[in-house]
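With one protein chain withheld, the remaining protein chains of the complex are depicted in position.
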Amino acid sequence: MKNKNTSLFLIFKRTIRFGDSDAAGVIHFHNLFRWAHESWEQSLEEYGIDPLEIFPVGKENNDKLTTALPIVHCEADFLKRVRTGDRLTIEIQPKKIDKSSFQVKTSFLSQEDYVAISLIRHIAINVGSRERCPLPEGIERWLESASINIGPSPI
Amino acid sequence: MKNKNTSLFLIFKRTIRFGDSDAAGVIHFHNLFRWAHESWEQSLEEYGIDPLEIFPVGKENNDKLTTALPIVHCEADFLKRVRTGDRLTIEIQPKKIDKSSFQVKTSFLSQEDYVAISLIRHIAINVGSRERCPLPEGIERWLESASINIGPSPI
Amino acid sequence: MKNKNTSLFLIFKRTIRFGDSDAAGVIHFHNLFRWAHESWEQSLEEYGIDPLEIFPVGKENNDKLTTALPIVHCEADFLKRVRTGDRLTIEIQPKKIDKSSFQVKTSFLSQEDYVAISLIRHIAINVGSRERCPLPEGIERWLESASINIGPSPI
Partner (left out) sequence: MKNKNTSLFLIFKRTIRFGDSDAAGVIHFHNLFRWAHESWEQSLEEYGIDPLEIFPVGKENNDKLTTALPIVHCEADFLKRVRTGDRLTIEIQPKKIDKSSFQVKTSFLSQEDYVAISLIRHIAINVGSRERCPLPEGIERWLESASINIGPSPI
């Protein structure tokens, strides 16, 4: 069972803004992935991982970053409509898949109802060879922390 | 077999632009869904469907549009990296699922290689009741045209 | 002088996320306008204005919303580069221009330094006639509150 006190993984409240909507008056669908990715980043930050250890920012850290984490798959289910002004709760469930890949499932709730769920899968590759490689140590520790705090994820 | 002459469904060439990339130097993943949706819209347009019959644009057509086509599911696989300046070929494979839903599979190719594939599923709902309803007639005809021109889709 | 306690207008801290960047390793420029607009919306919300009074969300409030607030001008100056992981402070300075228009200047600071400044101008129009009309009452009150709490804006 999810421990609701685990703030690293019960990430944040997000109010849907006008620019997130389309002319149907609901969120434009692929914004969901933006929020999911930002929630993952926020969780890493709260866990104490420096973004410069994980994300490229140009020449400054390009020489040090030997591992990249490209997304190989993503999916989302939209269960209820979400509109400007709605206040969502966003929860993430990270899970290690194997030694060079992991996924983050993200649930979006309005009041008590699930309105959308997304899943993003990353693999670790060596920046030079483009071959699969072990996950960065920080990501490993963060995934372990998730497995302890959240428990096994059903997906 | 796909008929390569079927221009409605072999949509267009798209050059990846700088603003599509992120600091890893590749396309930022969820842009793929934007391109897939735009390709679908372009196919409808080339088939002769007026966007105002399908997409809300505010007060002008809100009273006439009785059916909305919300997205209920989307997914994407990223097979090879795509970078600024890459020129992609985009093909769409629409498929009717049942009387009130359909999907559009979109393939992205660079040279001869598949670099990404996306899938977007829509349902038709009555704008007033929010209940499922039959697909709009224009979408029905366009789906039928796709099934004839492209042949059965394997997914 | 700006009253730093005026939380309505010293909006929030925002961490730059990976998806905000482009392949140059800095924020992709037009995201600044997204953040400026979201900050304005957040300020309205904190002031107690219901988004449904201001922003269209489809059929639900289309009949009640008689005034629209289209943007007629926007501009931005980029002073220092902003990268993934940077934590910005965002301040807004709203100002009434005349009875049917207003602007919101938004300053972005990293540490103590200004990194970017944007300006967005809105006019009020009647949704039916598309003619200029007085600002909505909520916006009027919010602008008045800004003029008292922030003092006259130099622009």
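Letters are used for the chains, namely A, B and C, taken in the order the chains are written, and counting of residues starts over at 1 for each.
Here is the rule we go by: a residue touches a chain if its C-beta (ideal position, glycine included) is under 8 Å from a C-beta of that chain, and two chains touch if they have at least 3 such contacts.
On a predicted model such as this, the values are computed, not experimentally measured, just so you know.
J.: Can you list the shown chains that the absent chain is in touch with?
T.: Checking the complete complex, the chain left out touches A, B, C.
J.: Which listed residue (C:Leu10, C:Val57 or C:Leu135) would be found touching the missing chain in the intact complex?
T.: C:Val57
J.: Mind listing the chain B residues that contact the chain we can't see here?
T.: These residues touch the chain not displayed: 15, 17-19, 21, 24-26, 34, 37-38, 41-42, 45, 50-52, 55-60, 83-85.
J.: In the full complex, which bits of chain C touch the chain not displayed? Write them out.
T.: 23-26, 29-30, 33-34, 37, 55-58, 68, 70-78, 81, 120
J.: List the residues of chain A that touch the chain left out of this view.
T.: Where chain A meets the chain not shown: residues 18-19, 21-26, 28, 30, 56, 58-59, 62, 83-84, 127-128.
Definition applied: only the chains that are shown with their structure count from here on.
J.: How would the chain B/chain C interface be labelled, same or different, where same requires over half of its residue numbers to be shared?
T.: same
J.: Counting only Cα atoms for the centres, state how far chain A is from chain C in Å.
T.: So the centroids are 27 Å from each other.
J.: When the C-alpha atoms of chain B and chain C are each averaged to a single point, how far apart are the two points in Å?
T.: Those two chain centres are 33 Å apart.
J.: Do you know which chain B residues sit against two or more other chains?
T.: 23-26, 30, 56, 58
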